[in-house]
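Report on one structure; see the data block that follows.
One protein chain omitted, others in place.
Let's turn to chain A:
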Amino acid sequence: MIARWGRRLRIPRGEGAGPWLAAGCVSLSLLMVVALLVLLAGRGLVYFWPTEIELVTLDDGQHFAGHAIRDEPPPRGQLGVSQRLYHTGNRDLHGEVWRWVDIERIASQARPADLVVVERNRWGDFIGRVAGLQEQGRDLALSEAERWPTVRQRLERVVRLREESDALREQVVEPLAKRLAEGRWRDSNDRESLAAELEAANARVLAVQDAMSRDALVLESVNGRRVVQPLQGVYRILRPNAMSGFDKFMAWGRDVWRFLSEGPRAANAAGGVWPAIFGTMLMVMLMSVAVTPFGVLAAVYLNEIAPQGRLTRLVRIGVRNLAGVPSIVYGVFGLGVFVYGIGGTLDEWFFHDRLPSPTFGTGGLLWASLTLALLTLPVVIVATEEGLARIPDAQREGALALGATRAETLRRVVLPMAVPAMLTGVILAIARAAGEVAPLMLVGVAKLAPQVPVDGEFPFLHLERKFMHLGYHILDVGFYSGDIEAAMPLVYATALLLVLVILVLNLTAIFLRHHVKARHGALQR
């Protein structure tokens, strides 16, 4: 049996344990990578699945409704009973969203189809029933059958109105207010007409918001306590017990999309991570743009131009050792040199009128990218140097023998051949930089920066802004949010996303390298 496996794995018999040991190590590494991804994907993606709501009746006749999260056996060696954790929501009613219940005390469980989960802007989720609908404070007379379709229809109206009001505010009100505040008008007539325009736009926003606040839901918990919830503050209503598998899948897809495309809410404990994805990507791209020319030029100097003496060897060893400096040290360096040193000076020269509030003299996208560029510089230098060293001298001599100068040889023969090696360096740099969090905390990452650093306002790319980062987001959600049970799945989901983002960035660079290699023929033979 084993012999047959051995043949299939191309491990020859009679070579002892060596090949098996090596193959075992490979399998173990692969297994760990797969386990990591499965864990992240499982815990992270399941979070968005609309789980069914259980209506639990305890042995003393008490009711409550919630999602069953997990069971926990009694502590080892102690007497006790297994407990089950429920997510019950309704923080406004009982001040607590989690409930541990002794499993033995559960008398019965049911899954009535009319239970709803309402995602709200305040107090978290509501779990219970929809008891009615109000329009301008008056109850609407609705039959049981009409109630649910009407609720969905009214909710869609609110979503439309919310989009309209957001668009109005972003595209009309804010530019006008900014123009007025900065004094950009031609004459006093112009100014007055601008002010009037702004007033009219504000009035329109108010009107839309007024329309949004028309309807309210009457919600009733399973204990019979009622809450009036304005529809304005509702993001989503689901009836998971009444949904088919396909409906659930669609709801899951919509939630994943919202997680990817929206900004965070409730102090990062809910909502999406779009600003963090964008910030991570942008920061890594800026870093690559900064590190590549420096690293390549340094490697070219070390390998092609500098005399190969003791000093060059020393510098080379130094560069290699820089790669081992802990990243937080680079963060401290970035804070001292980039933020306070260069940033402070820039502020004094160009942004004097805004002082004492700093523009560049505080952490921001630019300084974070440069700090990470410094951190990854040795990686790029080493990879490029190795690529240059692999180019046969025959190629250089061939060019020289045709009458090329050393500079022409470098530019026309050596550098094009070293491009794949440079891209390898950039790939390694991206892999190192995208996962780095510690130095960023010193030089510009923010807990909450819902405005992404790119927008329609001149100069479009705002290098001085603080930005969000997936790595820091994991730390923030995991350690600084009040509700650890709610944060955990978000941590897994964000971690999975970080891995995916790094994968995408790396694949882009690898694709580029492959493309370059194909263009230059079989370069590295």
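In the analysis below, a residue touches a chain if its C-beta (ideal position, glycine included) is under 8 Å from a C-beta of that chain, and two chains touch if they have at least 3 such contacts; residues count from 1.
Here is the rule we go by: contacts and distances are computed from a predicted model.
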item: Among "Transcriptional regulator, XRE family", "RsbT antagonist protein RsbS", "CidA/LrgA family protein" or "Phosphate import ATP-binding protein PstB 2", UniProt-listed name of the chain not shown; value: "Phosphate import ATP-binding protein PstB 2"
item: Options A:N223, A:Q395 or A:T508, residue touching the unrepresented chain; value: A:Q395
item: Contact with the hidden chain (one of A:L180, A:M281, A:A404 or A:L448); value: A:A404
item: Residue, one of A:V273, A:M417, A:V437 or A:V452, that touches the chain absent here; value: A:M417
item: Absent-chain interface as seen on chain A, which is shown; value: 307, 392, 394-395, 397-405, 408, 412-413, 416-417, 520-523, 525
